[in-house]
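Before anything else, here's the structure in question.
A protein chain is absent from this complex, but the other protein chains hold their places.
Then we have chain A:
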């Protein structure tokens, strides 16, 4: 349905379940994809599975200098970065009373500051092309809050404010900036939950199930498409009805 032929997309956190599904969806629509992450093994596996139009560029998102260079390296590999999907994220959960400064800073660096740096570095090419898509993967907890995730929720809510502000700045250049806020999705991150936590979460999801990574990827694909050109500064909630915002 959506055609991204001729477009290049940089997807961070592509070695994870969600990032992998996002990369597959964009690639399936004809885009050239640059898979970024810290673990080269899974990235290479995914690139091999996708075949042509897939490149691997590793990057540690907690390294500010490496982050600023990533879009340039991605453009070298793929020709351009027309679509930037900031998907990478980490958790360092703890109650605030027990949270260390390091747990706070690590989450802020990777989940929020890296997005600012990547967006800034990718912007030049998008401005010249008069076309661009920045899609930031936020989270339901950025809107609702969650005990034990003061750092994660702050970073994810921060993405929403950042996206809206940037959307204002670049709207006249054909560049859209949006967020997707997933609810509970079947990934390694939620796989770490025990059965009791799972049951309690599912009890609060009207659909009574977790989401599939492909269901987030489909939302990314839409926002990346030419058809979504009039959608900017928005947050698309994909959460099975868990929070109807």
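What to note about this one:
Quick note on the criterion: a residue touches a chain if its C-beta (ideal position, glycine included) is under 8 Å from a C-beta of that chain, and two chains touch if they have at least 3 such contacts; residues count from 1.
The rule we apply is simple: contacts and distances are computed from a predicted model.
The chain not displayed here is annotated in its UniProt record as "Acyl carrier protein", chosen from "Acyl carrier protein", "3-isopropylmalate dehydratase small subunit", "Potassium-transporting ATPase ATP-binding subunit" or "ATP synthase subunit a".
The omitted chain makes contact with just one of the residues A:88, A:170 or A:242: A:170. Only one of A:29, A:108, A:127 or A:193 touches the chain withheld from this view, namely A:127.
Hidden from this view is one chain, which touches chain A at 124, 127-128, 169-170, 172-173.
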